[in-house]
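Here is the structure we will look at, set down as structure tokens.
Excluded from the complex is one protein chain; the other protein chains are retained at their positions.
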Amino acid sequence: MSFASKSPWVIHYDASSCNGCDIEVLATLCPGFDAERFGVINTGNPKHADIFLVTGSVNERNIKVIQEIYDQMLEPKVVVACGICACSGGIFHDCYNVLGGVDKAIPVDVYAPGCAIRPETIIDAVVEAVGVLEEKARAMKEKEQGE
Amino acid sequence: MNLLFTLIGIVAFAVLAPCVGCLLAGLDRVISARMQGRVGPPLLQPYYDVRKLLQKEAASVNKVEDTYITCALVLSIVAGGIFFSGGNLLFSIFIITLSGLFFIVAAYSSRSPYAEVGAHRETLQVMAYEPMMLFMAVAFYLASGTFNSAGALFFAVPAVTVLWPVFLGFMFVLTIKLRKSPFDLSYSHHAHQDLVKGITTEMSGPTLAKVEIMHWCENVLFLGWTGLFFIWANPASIVLAIVVVLAVYFLEIWIDNNFARVKWQFLLRSAWIVALVCGLVNIGFLMYL
Partner (left out) sequence: MATLGFLILFPLCVGIVLFAVRGEQARKAIVIGSSVIIAACSLWLIATNLGSSWTGFRFSSTVVDYCCTAIGVLIAGIILYYGVRYKNVLACVLAVIQVVGSLIFEFVFAHGVDVVFGLYFDSLSLIMTFIIGVVGTGICVYALGYMEDFQAHEPEDAPDRRPFFFGVMFIFLSAMYLIVFSNNMVWMFTGWEVTTLSSFLLIGYTRTEEAIANAFRQIIMNLLGGIGFLVALFSVVVLFNTLSLQEFIRLGGAYPMLAALPLAALAFAGITKAAQMPFHTWLLGAMVAPTPTSALLHSSTMVKAAVFLLLKLAPLMLVSPVPAAMTVLVGGVTFMMCSFMAISQSNAKRVLAYSTIANLGLIVACAGVGTPEAVWAGAFLMVFHAVAKSLLFLCVGTAEHHIGSRDIEDMDLLFERMPRLARFMMLGIMVMFVAPFGMLVAKWATLISFADMGQLALILLLGFGSAATFMFWAKWLGKLAGVAQRVENVEGSVHRSEWSAILVMAALSVLACINLPLLSRWLVEPYVVGIYGIAGQSIPMVDLLIAAALTTVIVIVLFAGLGKSRRRQVSVYLAGASADNENRIFRNSMSGETEATAHNWYLTDVFGEKSMAPIGSVCCIIVMILGVVVSAAFTTKGFGLLSAVLSLFGL
């Protein structure tokens, strides 16, 4: 078993959104839901994080930022698109400057819909992401052993 | 013989301190969570974190950072080994300072703006607590006639009875050394802070794991210094010391959860004033009365 699933550290980035999902992400870390029970820590530093939570849609200005954060995270890493805007662009999808969901910028592993996304959904998504993380960690280990 | 004893101490510390430190760190997180009305993570969460970090990809911003951190870790173990094998208290203070220096240099070497500000603040913190550490060692020496921590085993009464002003001063700087709020300027184990992750911003994966283990060892050593004040010739005093240490640790967690971070000016002034008053009173008392 890998330890990746026991200590999923997250980083949260709010792209172009109405800030609804953004607030819900922070609410999830509050005592009511207590995400730390599962070892979740909000790091605020891509170099320490395993799971990248993105809220809001991607536009011309923030695509670089999202890519930069993603690039600076170390393997294994998982991306969760939180909220419908992050999944597909949501109600902003046909704005002149919006490119669409997060998958227009970086590969997304878990899509978590909702407007705004609920804390329960976020926790579900993180648990899902932990599974993906586990898989990636195992793949990485095998690759290392293969070498 | 003595050297051999120290070497055994270093090896024993290298094995035991990470275990104890890890449990203490887990305890810290559980108690903090309870204080905030949460359930909190499992007790072994810090262990899981470090194991995960060790499994992450090894990458760093330059070729030297990890070497510095390894040095810092090794030196913190040496410092702990010297102290717990009954060796020189002052020497262990000096070696742990060297360990801190390597930690600072590692952050500087990254040339990351956040890490560099963290390094500046860490340097300032060292400057803030260093006088009190020296005064503590000198007061211990004056009270016992030796710098060796083993000297405490021959006391008729615990050192705290004559060293209580220095003990109070030490308690004050202990908050800085344990990186507890309100004095966690350079790096905090809490989530958000003003400097991304301060001095550790650029340290990732296995390097960060080493930093965590180093903190565990350091914490054990600092708490060992705390316990030293309560040891005397009676073997049962070790139990008392452990109880006191745990109480002190609980107090630090309580402080951590109840105070907001201060500015560096306050940190420096308050730490130096405390050191001056406690050091002056206690050392003066021991020298002249």
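For reference, chains read A and B in written order, and residue numbers begin at 1 within each chain.
In this section, contacts are C-beta pairs under 8 Å (C-beta built on N, C-alpha and C of every residue); 3 or more make two chains touch, one makes a residue touch a chain.
Values in this document were obtained by computation on a predicted structure and should not be read as measured data.
K.L.:
Quick one: which of B:98, B:238 or B:251 touches the chain that's been left out?
P.N.:
B:98
K.L.:
For the chain not shown, which residue from B:60, B:76 or B:175 touches it across the whole complex?
P.N.:
B:60
K.L.:
Which is it among B:108, B:187, B:229 or B:249 that touches the chain not included here?
P.N.:
Answer from the full complex: B:108 touches the omitted chain.
K.L.:
If the hidden chain were put back, which of B:87, B:158 or B:227 would touch it?
P.N.:
Only one listed residue reaches the unshown chain, and that is B:87.
K.L.:
For subunit B, which residues lie in contact with the unshown chain of the complex?
P.N.:
Contact residues on subunit B toward the absent chain are 2-3, 6, 57-64, 66-68, 71, 75, 78, 82, 87-88, 90-91, 94-95, 97-98, 101, 104-105, 107-117, 119-120, 123-124, 126-128, 130-131, 134-135, 138, 141-142, 147, 196, 201-202, 265, 268, 272, 275-276, 279-280, 283-284, 287-288.
K.L.:
To test your reading of the contact rule: which positions on subunit A touch the chain that is missing from view?
P.N.:
Residues touching the hidden chain, for subunit A, are 45-47, 64-65, 68, 72, 74.
Going forward, only the chains that are shown with their structure count from here on.
K.L.:
Write out the stretch or stretches of subunit B touching subunit A in their complex.
P.N.:
Touch list, subunit B to subunit A: 29, 33, 36-42, 45, 48-49, 51-52, 55-57, 59, 191-193, 196-197, 200-205, 208.
K.L.:
Applying the document's contact rule, which stretches of subunit A touch subunit B when the two form their complex?
P.N.:
Residues of subunit A touching subunit B: 2-4, 6-7, 9, 29, 31, 34, 36-39, 41-45, 47-48, 50, 74-76, 137, 140-141.
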